[in-house]
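With one protein chain held back, the other chains of the complex are shown just where they sit.
Going by the order they are written in, the chains are A, B and C; count residues from 1 in each one.
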Amino acid sequence: MRNYFNDLPKSALGASYWIFAVYLVLPLALMTAMSFKDANFIAFPIGNWTLSWYSKVVQDKQFLEASLYSIGIALATTVSATIIGVWIALLVSAENIWGKAVIFALACLPAVVPGLINAISMRIFIRAVDIPTGTFAIILAHTVHAVPFVVIMVLTRLRSMPANLVDAARDLGADPFIAFLRVTIPYLMPALFGGMIFCVLTSIDDFVRTFFLGGYQPTLPMLIFAKVQGGMSPEINAMATIVLVVTTAIGLYAEHFTRRSRS
Amino acid sequence: MLDTTTQPPSVGLSMVPHYAGWIGRTARSGLYRHTIGLLVESRRVRLAVLAGVPLVWIAMLHIGPILQMANISLLANYPPQPDKSSEYTLANYALFFSDRLYFLPFVRSLIFAAVVTISTLVIVYPVAYYVAKVVQPKNRMRALLLLLIPFWAGELIRTFSVIMLLANRGALNVLLREFGFIDRPIPMLYTFFSLSFGVIYLLALYMLLPLYSAIEKIPTPLIHAAADLGAGPLQRFRRVILPLSKDGIVSGCSLVYLTAVGVFAAPLLLGGPNAVIFPEVIATLFHGSNDKWPEGAAFSMIMLVVSLTTVGLFMRVVGGRSVRLM
Amino acid sequence: MQPVVHFKNVNKSYGALTAVDDLDLSIAPGQFVTLLGPSGCGKSTTLRMLGGFDSPTSGEIYLEGKPISHLPPNKRNVNIVFQDYALFPHLTVGRNIAFGLELKGMESAAIHRRVTELLSLVSLEDHAERMPAQLSGGQRQRVALMRALAPDPNVLLLDEPLSALDAKLRQQMQIELKSIQKKTGKTFIFVTHDQEEALTMSDVIVVMNKGRIEQMGGPDELYARPRSRFVANFIGQSNFLESTVVSVSGGIAAVQWRGNVVNADVNGTAPIPGHHVTLALRPEAVFCLSRKPEDRPSLKARINQRVFKGAHTSLTVTLDNGSTLLAQIDPVALSHVEGDDVWVGWRDSDAVLLAQ
Partner (left out) sequence: MNNFDATRRSAMKLLAAGAGVLAAPSILRPAFAQSKVVNITTYDKFVPQSFIDQFQKDTGIEVRIRLTDDQGKQYNLLTAEGAAPSTDIVTVTGHRLSQFMKSNLLATLDTGRLKNWDKLAAAYKGAPQLTVGGKTFGVPLLAGFEGLVRNTEYAKASDSWSIMFDDENKNLTSYIVSDFLSIVMRYQGNDGDYVTYGDKPDVAQAATNQARDFLIQHKDKVRKYYDAGSELQQMFVNEDIYLAQAWSGPAAKLVMDGHPIEISVPKEGTFGFLYSFNIVNNAPNADAAYTFLDAILSSPEIGAAMTRQSGFSSAFEGVDKVLDDKERAALSLPPEQVERIQFFSSVNRDMKNEMIDKAAAEIKAA
């Protein structure tokens, strides 16, 4: 097959991709390099290299606990945001529902409210309804933030779903709930998968909501912020590098997995 | 009635796929049929189940906190203090319009967000196009992943990594000095350049994904057809690819714009002395040493309404149908 | 015999739009019934109501004597083959077919047997582990059919299932569908706007128009004896002769047509002399001869256009009375060309009176 468009601009497009990739990766590579610096503050040149920051971080119980805690919150957020998000998307996509546009707009609201404002208003709110600060409140706030993204992704996918699929399942003896589990959910999977990755990443990265709604257990960003307060040391770079390596490994594994199952 | 004289399956018993999954068993279990099964059979109950949870959720957690905010923005004093009145007033909103001290950063924020949005679009579009249309389908995931991974590092870390790159003793300056291009470091950090560099660095993802998914959906034969009809690369882009990726452009721009309007940490860490933008003003009102929550809440409401209206108008003018992220 | 499906005074309207208008229809078991009509005639709505995806505005639908109008689709022993097949993209062919069986609570080994059996019926035994996306259009169509047959429904509904296939495959599938229906002995209700499909496969054709039944009957009956102008026009081609009744005797009416008196079958109507009627006349029933025949009435005409169509040749002739007729002839039997004079006519019973 001849590919007309690619002849001339292909190399330009390729260059733009690689320049962009370098733009994204280079600063993080520097960040990683800095984690090997044998000094209390980070700056170039690196001078003496050391692995001691890593051994320190790996043995740091607080870091481990904070990481596990962050992951736990992220997973819980993912589950609840996915359930609520799918639920809202189904409502918005259902026929004969009055005010769908309004519901959709309101469902997207938390995505466009700045984090700080979101956090403070949530804090006032949970006090008004008497929910204690802590894990549950954090999950609630993270979920509120993640729901719009799930709604948008799921809705986009739902709109491309052949209407007949659910009818076919119903016709073959499935009640609406079974048809939903057996047909709609599998059809939504790519959108759900994307939404879940998004939920996990925003939740793990969130600082401001966690600070306002959290209890005494620090999440990873809270720990890093608290450490930064005492000065930017290579220890923080080491932590960031570990997080990055782990998430990259998971991402590559997921990609490998989907690729293998496709072939 | 079925013709059963056909040959029995030639596959061995071990190859028999396992049918009769859990769903079938669940559906036929008495417990299910008496609980959910009965519930979903009634149209009215089904509608209530479908609408109930989402509506309660949205009312409680999407609108509730904003209403609290709106309420506070109308109070003369908050948090309540014994010696001060807590009447309702519009003074907090009036303050915004009466003092250019607040108005100016607001306008600056909107302009900044617009510039960042357009720059991001221009930078990311060819990249998204490359991944969606030039890269072989089997390598697409990988190409996309390379661009996604940096976004998993967290906002703070990414911001700091920009500092490491652009500082006077950052990688770039050290390198330039090493090769003898410069004698004195070029001050790149704490400028408009470093700020845009950092904010685009933080937000490019929100542009990349919608663009990618929109461009990927354009049928490749359509582009070839345009070429066949004699359209040059520029014409093909302007008359075929661009209009067909409009949806992605609209969603990408909306997302980047809304996030850029509200971006807070990056200007604080990367911007110079003139980079004061509106979220910082709001944050100062909340975090500052005076109790200015009502003003902060009022300004937040203004920011919310204006940025949402802007995006709404943008969508109407450009004509994107819906926001989509992937 | 009790009808397997019975629509009793069924109406369906969407707001001001009436999709199905007082439908009364009984379908005997084991038949291949086709609902035929142009788009918007109410045939799909009828099918959807039977499937349970729409409920009638008024009236009642009976399945084997039991009212089912308000039963949800999963509680009805009918299955549909959808126009776009609606195969579940995330399930293998085998699991697609097993879907309904799983929900019936059949055990794994029995499901496997049944799936294999059904697949072998359409020679797809070795495709059980394929995904629908890996199948050709015709294969998908067969899988959809087998999936719908798997739960052993009383009635199988087919919603224009052949429209997505190319012409050759469509013909092949027509034969296959009919043979499967014969083998399984099930009642098939087939919806189409394609008269050829309907004629090929059906035991009974129900022609629908504007939400109403125009005519119902066997393919040959419908073809030979259309009751209305709509049916005559929708199934095959017809010449329409506007005439006035002169006299009626023994099932044959003599009518005045543009100055000529011709004969036609009354076709179940009760023509009244002096009244206006329309005659329908199939082109292939019109004979054209080079000389005036002695033994039967004929009219003089001139050939306007001669078009070769392979198996036959189509002629457009203009009569002395100024009207135009379409005729189909054997090209070997008549070699005349445009401008030549011929004699045309038809057997009395081949022209039929249409209901007014």
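Details
Heads up, the rule we're going with is that a residue touches a chain if its C-beta (ideal position, glycine included) is under 8 Å from a C-beta of that chain, and two chains touch if they have at least 3 such contacts.
Predicted, not measured: the structure shown is a model, and the values here were computed from it.
For the chain missing from the display, the contacting residue among A:102, A:163 or A:189 is A:189, taking the whole complex into account.
Within the complete assembly, A:76 is the residue of A:76, A:152 or A:169 that touches the hidden chain. Within the complete assembly, B:163 is the residue of B:27, B:149 or B:163 that touches the hidden chain. Listed residues A:11, A:40 or A:55: the one in touch with the omitted chain is A:40.
Touching the omitted chain from chain B are residues 79, 81-82, 100-102, 104-105, 163, 167-170, 185, 187, 189-190, 268-269, 271-273, 276, 281, 284, 286-293. Listed by residue number, the positions of chain A touching the unshown chain are 39-43, 72-73, 75-76, 78-80, 82, 120, 123-124, 127, 132-136, 139, 186, 189-190, 192-193, 196, 211-212, 214-218, 222-223, 225-232, 254, 257-258, 260-262.
The definition used in the following text is that only the chains that are shown with their structure count from here on.
Contact topology of the protein chains: fully connected, every pair of chains touching. Rounded to whole angstrom, the centroid-to-centroid distance between chain B and chain C, based on C-alpha atoms, equals 54 Å.
One simple way to say how far apart two chains are is to compare their mean CA positions; for chain A and chain B this gives 12 Å.
Counting only residues that touch two or more partner chains, chain B has 23, 27, 41.
Counting partners per residue, chain C has 72, 103-104 as the residues that reach two or more other chains.
Of all residues in chain C, those touching chain A in their complex are 51-53, 72-74, 78-80, 82-84, 86-91, 99-100, 103-104, 147-148, 150-151. Residues 2-6, 8-10, 12-14, 16-17, 20-21, 23-28, 30-31, 34, 42-45, 84, 87-88, 90-91, 94, 97, 103, 106-118, 120-122, 124-125, 128-129, 140, 144, 147, 149, 152-153, 155-156, 159, 174-178, 181-182, 191, 194, 198, 201, 204-205, 207, 220-221, 224-225, 228, 232, 236, 240, 243-244, 247-248, 251-252, 255, 258-259 of chain A touch chain B in their complex.
Across the complex, chain C is touched by residues 1-4, 6-10, 16-21, 23-25, 27-28, 41 of chain B.
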